[in-house]
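Here the complex is missing one protein chain, while the rest keep their positions.
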Amino acid sequence: MHDDHVHPSPSGEHVEADGQWAFGTGFEDPLYGADTTVPDGIDGAELASCCVLLADDALIAAQRLAQWCTNAPELEEELALANIGLDLLGQARHLYARAGRADGTGRGEDAYAYFRDPAEFRNVRLVELPNGDYAFSVVRLLVFATWRLELFTRLTDTPDPVLAAIASKSIKELDYHRSYAAQWVVRLGDGTAESRLRAQRALDEVAPHLGELFTPHEHLRVDVASVRAETTAIVSRVLDTAGLVLPITESATGGGRDGLHTEHLPALLAELQSVARADPQATW
Amino acid sequence: MTGFETTSLEESDFELRLHEQFDDTIARDQRIEPRDWMPDGYRRTLIRQIAQHAHSEIIGMQPEGEWITRAPSLRRKAILFAKVQDEAGHGLYLYSAAETLGADRADLTQRLIDGRQKYSSIFNYPTPTFADVGVIAWLVDGAAICNQVPLCRSSFGPYARAMVRVCKEESFHQRQGYELLSTMMRGTDHQRATVQDAVDRWWWPSLMMFGPPDGDSPNSEQSMAWRIKRHTNDELRQRFVDMTVPQAAALGVTLPDPELRWNEERGRHDFGTPDWSELHRVITGDGPCNTERVARRRAAHEDGAWVREAASAHAATQAARAREGAAA
């Protein structure tokens, strides 16, 4: 099967038109068809490190969304959650592929996803937390998508053209994710007494993990202060509409970017990696 | 029945005429559309068949869905995720078709989770290895395609149109499954053994997907007459066997039927008889995973009630606000 384009982006009609990169059409290589030479003047190791942490965020978030499969509150939401999960999985694949070229190891995406241990993962803790109820999942998604959209918007003019292209493609997806989550947070906040309670509780649980999102990282060269300001402003607007309050408890700096994870990540990875590791000689 | 100023005799004449016209539409191989007059039995049969079909898509997400989080490569993960998502979509196309007949999705869902309406018994078998993902796509989806392609010409328009959509998407499903199995067959000995093991487990249940033998299929004849169905169970089963045998050979797996051989005279394959008593057991609820599948669907539906209620409440509040705004 040569046509590997299993998941067209929900962003719809624009995808093909701006497709300077033949994303997702390669048999094995998600960056098939793109010029993946690392331009002069770019530190490959640093670029790879940046791609890996962004990929890890997306992979773990996608894994959590996959756990909703067959458990969503309505069938139409199955489609929506899967679309978002597939978008993020696609982002992870492109970013890992970029990392493998940039760090000179030539590693494929699966080497990163399946054959690293939890302490080697660089995702923020927010994404590894268990799904909880639907309120927790959409509140987390709102924060995650809003923040990631801000990051990627700033990465569209990053010096590496491949990362810039991945960012450009991703922002259309993230815009949809944010909109989906925002709609739901408003519905839950402005819904029934029970949904409001659950949504507020979700916010209380998410709040301590916000600080980590805005901690500067040496290889992620974006203006963290402006990312923080924009993310907070947008999330606050949604919460205002929803009649919810973001508690001022953010303090933890996390540690996910340094490989210091909650106990939830090893369990998540054990499941994700189980088949691949059971028989490393196998071909899939 | 309001509005009719007719005697019952005239009314029954009228019904008779409608029935003739209905039969005539079927005979001319034209489609029946939702607002057309149709015999009660036709409506009931369609609702039952389309609902069972929709339920099968939704329950069918489970055995494969279990493997999305464990898929052994990111490419396989994306493919499987997209495939299971498609199945949710197929379920929705079909519920949508059932709703054009006046059925209500909430009611159909309730029937499913109360165990009052069936789904394809194939999904009551477990999926212990990743090879099952490939074999389901190859054999189970292959059998489904054999069943579904003729349904694209089913006499009921919305059902036929839903099937056209479904069939287009199913071809991706079957191909990716076959491709996974080919890859595994080129892998390690252990992988080859897993594929063969999965084929051994799924072959007979796949044959049973076509339903009981023609002589034992009480509803088939009427469904054929109404052109809801186009081929008998046995015809479709034969077609599936003939299609699958060369694929199995190319793959390098053995189909677990000692009686399976080419019949030169018939120009078709002879094959053994499935264990119908097993099918009966599985259909009547004694399959390996019946309870678990329905329980999972029930839990999702019931756990989601507060979410659906919240959205309804918000929509109602918004509508009320809009009315107040308009009145002010």
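Labels A and B are assigned to the chains in the order they are written; within every chain, residues are numbered from 1.
Note that contacts are C-beta pairs under 8 Å (C-beta built on N, C-alpha and C of every residue); 3 or more make two chains touch, one makes a residue touch a chain.
Here is the rule we go by: contacts and distances are computed from a predicted model.
Set against the options "(2Fe-2S)-binding protein", "Elongation factor P", "Phenylacetate-CoA oxygenase subunit PaaB" or "Putative spermidine/putrescine transport system permease protein", the UniProt name belonging to the omitted chain is "Phenylacetate-CoA oxygenase subunit PaaB".
Only one residue in the set A:Ala80, A:Leu220 or A:Ala282 touches the chain that does not appear here, and it is A:Ala80. When the missing chain is restored to the complex, the residue among B:Thr25, B:Gln174, B:Ser220 or B:Asn290 that touches it is B:Thr25. Along chain A, the points of touch with the absent chain fall at residues 8, 10, 12-13, 15-16, 74, 76, 79-80, 83, 179-180, 183, 187. By the touch criterion stated above, the residues of chain B touching the omitted chain are 1-5, 14, 18, 21-22, 25, 34-37, 40, 43, 85-86, 89, 92-93, 96-97, 99-106, 158, 161-162, 169, 305, 308-309, 311-320.
As a convention for this text, only the chains that are shown with their structure count from here on.
Chain A and chain B have Cα centroids separated by 34 Å.
Contact residues on chain A toward chain B in their complex (touch as defined above): 1, 4, 6-7, 28, 59, 63, 66-67, 69-79, 82-83, 85-86, 89-90, 92-93, 96, 109-110, 113-114, 133-134, 186-188, 190-192, 194-195, 198, 271-272, 274-276, 279, 281-284. On the chain B side of its complex with chain A, the touching residues are 58, 61-62, 65, 68-79, 81-85, 88-89, 91-92, 95, 130, 172, 175-176, 179-180, 183-184, 186-188, 190-191, 296-297, 299-300, 303-311, 313-314, 317.
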